[in-house]
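The other protein chains are all here in position, but one chain of the complex has been omitted.
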Amino acid sequence: MSHPATTISSVKLAWALSWAAFWTGFPFKMIVALLLLAAQIHPWEGAGLIALLALSVPIDIWALGLTARTFFLERMGIEVRGPVGIGLWWQGAVLGVATLGVAYYAVGATAAVCQKATAATLELVNKIIPIPVAEQITIELLMWAVPTTIVAIIFLLIGLKLFGWRIKRFAVASGQTSSAGLQERVREWDDWRVPADPILMLVSFTAVVVLLTVAFWVLLPVTTTHRHPDYPPPPTDAVKKKVKPEELLKKTDASLAKAEAVLEMLEKEKAKEKKKPVGPGK
Amino acid sequence: MASVQPKIKSKVRCVDGEIGEIVHVIADPISLEVSHIVVRANGTQRQVPVATIAAVRDDSVELLCNAAQVSGFPEHRPEDFLTSKQVEIPHLENKVHVEPGDLLVPFPVLEKSCARRNFFAGFIHVIGALIGLPLVWPVLRFIMAPMYAPYDNRWLKIGNVSKIKTEDVGVQFIFKKSFKDSVLQREEDKNHWVVKATPETLKKVYPQGDISFTDEKGDVIWVNKQTVPYVAFAGKCPHLGCGFKWRTHKKLGQVFLCPCHLSIYDNSGKVLDGPAPRPLDVLPIKVSATGEIEIIDVEYKSGKKELVRIA
Partner (left out) sequence: MMPLLQKVYDFVDERIDLKTLEAKMMKEPIKGGSRWAYVFGSVLLFIFIMQAVTGVLLMFYYIPSADHAYASTQFIIHEVDYGWFILSYHFWGSSAMVVMVFAHMSQVFLWGAYKSPREMIWLVGLALFGIVMAFGFTGYLLPWDQRAYWATTVGVEIMDKTPIVGDFMARFLKGGPTPGQMTLSRFFVIHVMVLPGALMGLAGLHLFLFRSAGPAGPFRGTPEELKAKTDFFFPRQVWKDIVAMAAVFLTISSLALIEPVVLLEEAKPDPGDYHPEPEWYFLFLFQLLRWKIFSGELGQFLGATAIPAAFMLLLAALPFIDRGPERNIFKRPIALLSWTVVMIGILVLTVSAIINREFLD
C-alpha cells in the first residue's frame, strides 16, 4: 500500500498549508501592525518592518504547526509528534526566500522586457491604426501583465512544489500512520484547539486584550496627523494675564469714581431737562 | 426506502411475533429521512435500522428480522441524541411526521464536550472585547468633545447706565452676543437685568462682601466690589432656567417674577417666594467712564443651591 502522503499533490499540499497558516497568523499580525500604526511607526519600513517581521516569526511557526498537524491527521491520517511548526517553517522560509528572490528578478525582468516590447509594438500599430488613449492603456496593460503574471504563477507553482515536496518528506519521516477512524481523527484535531487549562488561557488572553487596548488608547493620536493645508492651525494657548484681586479692586474704584462723576454730570443735566416738558421715554 | 413514516407507540412485529413498541424515531440530519426506530422490547431500548422495516401500517410496524436479531441491535443511548426541538434543522419536521420531542437526531460528536463548547463561547467574548474595547475611549472622547467647552470670559457691552432712570428697579438690557457655535459664527439676542442699587439693597446683594469670579482653573478673573451700585443679574432664572420679568405683584410690590414656576425675587435678587433654590445670579460687571455697562456672560447651573459655573 502506498503511503498516504504520496497520493496528494505537492502543490495542493503546500498551498493548503500556506494558505491556512497565512490566515491563521493574520489577525495576530494585524494587532501588531495596528499598534505600530497608532504609534506613527510604518510597519512596512525601517524599525516597524523589523518589529513586524520579528514578531511574525513565532506567529508563523505556531500557525504553520497547527495547520500542518491538522492537515496531516485529517487528510493524510498521519500523526506527527514533536515540533512540527519549526521543522516546516525554516524549510518554508529558506525556500520562500530563494524562490521569492529569483522570482523577484525573473518577474521584474519579464515585466521590463514585455513593457518595452509592448511599447514598441503599440507604437508600430499606432502608425497604422491610431488607438485611443483609454483603449491603449488597457491593451498595453494586458500585453505586458499577462506574460508577467504567467511567469509569477510559474514561480509560485515551483515554490509550492518544492515546499510540498519538503512537507511530504517531513510527514513521512517524522509521522506515524494513525489507525483511528475519520471521526476520531477529526475529534482529535479539534481537541488541539482547546488548551489544557481553558480558564487560564481565557483569563490571560483577556488580560492581553485589555493591555493592548490601553496601549492603543495611549498611542492613537487625538487630533489628525494629516491636517488640511488650508485649515487654520490649532490655537496656541495664549498666555493669560493673571488677575490680581487688589489691583483689580483699585482699578474698579478708579473707574467707578469716574463713572460716578459722569453720572453726577448727567443727573445735573437731567435736572435741567426736567424743567422742559418730559417726552415719552423709558 | 424513501420517506418511511413510522409512528410513535406503533406495535413492532418481527417475523416471529410482536416484540414491543416504537418509542423514538431517529432521523438522518443530512438526508432528512428516518434512519432508525428505537424499539422498547423486554425493558431495553434498541436502535433498529430503517432497512429492517418491511412495512409500516396504521398502528404497527413489521420487521424483516426475528426477535433474536432485534436483541442483537445496539442498545439506544439517549446521550448520543438530541430531540429535534433542541436543534434547528430546516424542513426536518416537515419531512418526518413525528412529534418534535420524540424525533431524535444524532448529537454531533464535536459538540459533545461541554468544556470545549465553553472554551469557544468564552473565546467569542474575548474576541468581542478585542473589537469593542479599543473603541470605547475614542468614542467617548468623540462624543464628549464639545461638552466641556471652556468658559467664555469675554467682556460684553450690554448698554449704557443712562437707560436706568430709577434706583432699585430692574431694567432689562437686551444685547447681541456673537459667538462661535461649532462651525457656525452665530449671533443671538440675550438679555440680562441691571439694578442701580441703593446702599441698603447693595447690602442684600453682597451679604458676604465682594464677590470674586473664577475661571476653570479657579483663578480669579474679576471681583465685583460691594460698593459698586450697579448690579447685573443673569437673565436666566436660577430655578430651571426660564426668563424672568420685572412685574408688580399684588402683595409684594415690584419684583422679579419668573412665569414658569412663579419664583419671585426682590430687587436684590433675594428669593421672596416660589421654588427657586438661590437668589438671582450676579454677573461680573464694570461700568466705563461713559456709562457703558460691560459684563461677563457667566452662566451657572440652575436648580442648585450653590453656584456651579457652566459657561
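Details
Every chain is named by a letter (A and B) in the order it is written, and numbering of its residues begins at 1.
In the analysis below, a residue touches a chain if its C-beta (ideal position, glycine included) is under 8 Å from a C-beta of that chain, and two chains touch if they have at least 3 such contacts.
Source: prediction; values computed, not measured.
Among the displayed chains, contact with the absent chain in the complete complex occurs for A, B. Considering the whole complex, the residue from B:Ala54, B:Val109 or B:Leu262 that touches the absent chain is B:Val109. Residue B:Val87 is the one among B:Ile8, B:Val23, B:Val87 or B:Ile211 that touches the chain not shown.
When you scan A:Ile50, A:Ala117, A:Leu141 or A:Ala173 for touch with the missing chain, the hit is A:Leu141.
Summary of contacts with the chain left out: across B:Val15, B:Ala68 or B:Ala121, the touching residue is B:Ala121.
In the full complex, subunit A contacts the hidden chain through residues 23, 26-27, 30-31, 33-34, 37-38, 132-135, 137-138, 141-142, 145, 182-183, 186, 220, 222-228, 230-231, 234.
Panel shows subunit B; residues 29-31, 82, 85-91, 105-106, 108-111, 117, 120-121, 123-124, 127-128, 130-131, 134, 138-139, 141-146, 182-184 of it touch the chain omitted from the view.
Simple rule for what comes next: only the chains that are shown with their structure count from here on.
Subunit B has its Cα centroid 33 Å from the Cα centroid of subunit A.
If you check the complex, the residues on subunit A that touch subunit B are 31, 183, 186-187, 190-191, 193-195, 198, 201-202, 205-206, 209-210, 212-213, 216-217, 220, 222, 240, 242-243, 245, 248-249, 252-253, 255-256, 258-259, 262-263, 266, 281-282. On the subunit B side of its complex with subunit A, the touching residues are 109-110, 115-116, 118-120, 122-123, 126, 129-130, 133-134, 137-138, 141, 161-163, 165, 210, 212, 219-223, 225, 227-228, 286-291.
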